[in-house]
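Structure provided below as structure tokens; questions to follow.
Entry: chain A
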Amino acid sequence: MPATPLEVEDLSAGYGPTRVLEGVSFAVPAGARLAVLGRNGMGKTTLLASLAGQTKRYGGRIRLGGADITPLSTASRAHAGLGYVPQTRAIFPSLTVEENLSVGLKERPLSALEEAYALFPRLKERRRNLGTQLSGGEQQMLSTARTILGRPTVLLLDEPLEGLAPVICEELMEAFAELARTGDTTILLVEQRIQMALDFADHVIVLERGRLAWSGTPQALTADQDTVERLLGVGGLH
Partner candidate 1 sequence: ETVKVGVIGPFSGPFALQGKNFKAGIDAWFATHGNKVGNDTIEVIYRDVPQPDPAQSKSAAQELVVKEKVQYLAGFYFTPDAMAVTPILKQANVPMVVMNAATSAIVTKSPLVVRTSFTTWQTSTPMAKVAYDQGIRKVISVVSDYGPGVDAENAFKTAFTALGGQVVETVRMPLSTNDFSPIMQRVKDSGAQAVFAFLPSGPTTLGFVKAFNENGLKSGGIKLLAPGDLTQESDLPALGDAALGMLTTFHYSVAHDSPENKAFVEAARKAIGNPVELSFPAVAAYDGMYVITKMIAATGGKPDAQKAVDAVKGLAWVSPRGPVSIDAESRHITENIYLREVAKAADGTYYNKEIATFEKQDDPGLKAAP
Partner candidate 2 sequence: MSAQDTPAPVFEVVHLAKNFGGLRVTNDVSLSLRPGDRMALIGPNGAGKTTFVNLVTGALKADAGEVRLNGESVNRLDPIGRVRRGLVRSFQVTRLFLEMTPAEHVALAVLQRTGRSGRMFGNFRAMPDVMEEVEEQLVALGLHDLMHRKVREIAYGQQRLLEIAIALALKPRVLLLDEPAAGVPQSDTGRIEQALAGLPASLAVLMIEHDMDLVFRFAKRVVVLAAGAVIFDGLPADVARDDRVREAYLGSYAHAGHAA
């Protein structure tokens, strides 16, 4: 077994004076699919952003493939193999679709763009359009494709399905699963639709007010209706 792709140890982070995350620790095995759940404003986005190096860190360490990346900048973390798809999509508005994608290529040749087009044919049709001219769903596709092109070993997905048509959601989830299987990519997924997340993941953590409140397998979570109701505010998972 190679080194654990991602280990988080006692991470505390936030924005300026506001602390959001408090002592979060977990580790993910290679090729794992981890779902990060939690109610509104509990710190899911903050967790992912902290891993990507975009928040203020108050304490704790992050290890990527065994190497300590805590002191690294966002860009260096990306080069170390961390891919981040933020919740707000963060399309570059003044770049065309093709240029948006090519930023994600890092140093790979332009021909690699075809990979993205194969995943989302819609993007190929719109390749010359500017980022802002895309529909909400198209932007979501672009954002995801852009990051995948960088061939990350750990992929952080913050609600990548938001605003996507059901068919596309399915295809995308399959693509993620495929990525995890064949590419040895470890995936952290934040997703609002709990069932969908549970169907996808092989491991779950739940955040509550910035703390790790629960962790285990999807099956265990489904079985634990009490926790589901308390931490996620919904009843009746099956």
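One rule holds in what follows: contacts are C-beta pairs under 8 Å (C-beta built on N, C-alpha and C of every residue); 3 or more make two chains touch, one makes a residue touch a chain; residues count from 1.
A word on the picks: all candidates are chains of the complex that A comes from, given by their letters.
Predicted, not measured: the structure shown is a model, and the values here were computed from it.
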Looking at chain A, find the partner in this complex that touches it; the options are 1 or 2.
2
Candidate 2 partner, complex, touching residues on chain A are 15, 18, 38-41, 45, 87-88, 122, 126, 133-138, 140-141, 159, 162-171, 192-194, 232-234
